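Dropping a structure here in structure tokens format, bear with me for questions.
With one protein chain withheld, the remaining protein chains of the complex are depicted in position.
Naming follows writing order (A and B), and every chain is counted from residue 1.
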């Protein structure tokens, strides 16, 4: 704000410097390891730079002043009076302009930081998973991160669209990275189709904005908002288009179908990025539209967003609970978190429309904090799922188990991620969720009856979702890490390599740190909120270093995670001492009671015993997929003992039954009687959890495509004469149009 | 803190609570028990209203409620069920979870719709009438949503409880003649319905009223 030209020169220079640095990983991509190390260093530098420029403004970097003027001339850059950089092209309307306000800096920081973490992780992960085209991966991966950076820094509709498309297409290629697999192809196709439908709506939206302002630049759009040049109908159009366009990317309730599939098939470091930050670029644009380009709308918009958020939340968490594939579970949990974010966004909009800027700032803070927290813990969980998948060669939880002994460090890190994602204290998810609860409660001070009645009900929906999320994550952790190995793959797992652990460890540490000392995270966020609402509430929120209170005016409650943790530690010590003094600290190790049956861990008995009990245990477990139990004949009695533990499918059975109507679940019990004549028939239980809406869209799309293809057969008959007729017809129409145009002109 | 008007409202709230519990019941004997407790609270409400408005007729009305609805009708219904030995569960058209949800919606609707009315009325009418309206609507809902004839009778009796609550809350007590007439009506109605149930049972082997459409042919 109010920066001079020379300072902007410094910004430009730094931007150019980083552009240069960012291009290096592409150049040296023939050596993936070197390239990844280099890119991780660059992303770290970039994220630190972005964080500092967010916290202290650009004025802290005056060293580069002397060079700036000449360089900016050299590269054809032109800095305007505000914090924009514009690069003019010869194509009319197509200007590449970038803005570095606090909002985009915040998102840029998150992207760069997650980029750092996931390139550090990919360094080992690529070799653990034995991908073929490692150089290609590096190029796509870096391109993806950089395109996301450009998306959030774009200050012009057209350049935004270009980078948005590049981001979508690169992520499409990354989803398709294991292109030999049929599922990858399907997921990638679905993803690219849906994301392009979304882009279509965004394009319509930008065209509408262009019609209103005659410009594609965000600045002009901001003026539109300030001048109040939008009618109610116009705002409604914008609102619906943003919901459809950006909602498709964010994966809101009926448009989420691509999300679980794409996240499942992408390499794990990419799914961490996609879930951690890519789907939130949509939220970023929503914030821009609803708080900068649109002003003075009614409370209906906010309420709609709140409602959609609640639906997304409950649908996501219900589906997360029944998944057997760990990455699908995490993907649905991302959907749940998008729902939470939308609820916070809706609340902020309601407060904004009612002129309650203090509460708006608080809800906004909760929103941005949750975005940050979700990026951290969901990034961690996806990276962790990648570690599991690379070590055990399966993502199916029914084939995991017992990993806590095979990979103790990774399991501990994953536990922290799971606790944060289940929003339990003292981790970061809890703090942001608490803030959103408080915002929901404070909505009762809005003097509108519908909001008064519905916000507590939404809060109860959030509570239900919190409980079910705990269920989903108990399942994710309990089935895949605890108990005994359910397959040979899980039994032979080892600790993932060092850099994978380090990258996950950093995220886990941050989850804990932000949960205890939340003010660290709230400080940069406060800058963003201040820019949007002109109110700085940091001092009101974070007092006494870590205690959080709501605004004094509405003072509803206090929590202090530090105090909680301290009390916990003190009590823990007291209880331990008490038992040590008065009790018995002995532990005897014995086998688990199995109702009197023989109970041996299949995979930990001696080789001779295994060879005695013929056959290759766990042979069937090398296959991916949910329903591949065809080799059941080969499983010996011992494997059945290990499978007597509760399975993932069994764990979610009560949930499935209670919310039967929300799911599209296929269950089959097949008797294979012909294989074994004189014994009990082998029964194969086949279970497949699909998405309700996927089924719905599929039937719809198949009907639609059928009609289209009929039409196509009619038009494109394969007769040459028809095609010539088309050409002539087009020419005649063009001639008529041109002549009419000129005569009229 | 606990003034007498609040106490009336509290007792009225219990009447409503047992009406809601009625829709969640799975068994016939439980339904009858719930009805009897609900009537007990109704009679307490009427009694306290009598104290509040110093109306002697209300004491009598309260006593009649107790005698007929808490003792006589449940006794009679229990006798009928035992005699035709209804062992089956309550068969709903709408399942329990949904009917409880619908009942909640009905209650909220009743309170919403009466919010503006009775603003000028005195306290009791203003505060108790919405409760009574909710009880009436829930009684109707039970009659609609259940298949078994005996539960439909209980729905009717719940409705009647709601009507009595509404009438006493608005008028501070009906004239005694009307009161006695109404009680007599209900009592005879219940007995006749019981006899009818017995007849239905013997001729259809079931209390499922949806099977009575066979009569058309």
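Everything that follows uses one rule, which is that a contact is a pair of C-beta atoms (placed from the backbone, for glycine too) under 8 Å apart; a residue touches a chain by one contact, two chains touch by 3 or more.
Methods note: contacts and distances are computed from a predicted model.
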item: Chain not present in the shown complex, as UniProt names it (candidates "ABC transporter ATP-binding protein", "Formate hydrogenlyase subunit 4", "Glutamyl-tRNA(Gln) amidotransferase subunit A" or "Aromatic ring-hydroxylating dioxygenase subunit alpha"); value: "Formate hydrogenlyase subunit 4"
item: Residue in contact with the excluded chain [from A:592, A:702 or A:721]; value: A:592
item: Options B:16, B:150 or B:186, residue touching the unrepresented chain; value: B:16
item: Among A:207, A:579, A:695 or A:708, the residue in touch with the chain that has been omitted; value: A:579
item: From A:470, A:493, A:508 or A:689, residue that would touch the chain that is not displayed; value: A:470
item: Residues in chain A touching the chain absent from view; value: 401-402, 404-405, 408, 411, 419, 422-425, 430, 434, 437-438, 441, 444, 449, 452-453, 456-457, 459-464, 466-468, 470-471, 473-475, 477-479, 482-484, 547, 555-564, 567-568, 571-572, 575-576, 579, 582-594, 601, 642, 644-646, 650-655, 657-658
item: Contacts of chain B with the absent chain, listed as residue ranges; value: 1-2, 6-7, 9-10, 12-14, 16-17, 20-21, 24, 26, 96-97, 100-101, 103-104, 107-108, 111-112, 115, 131
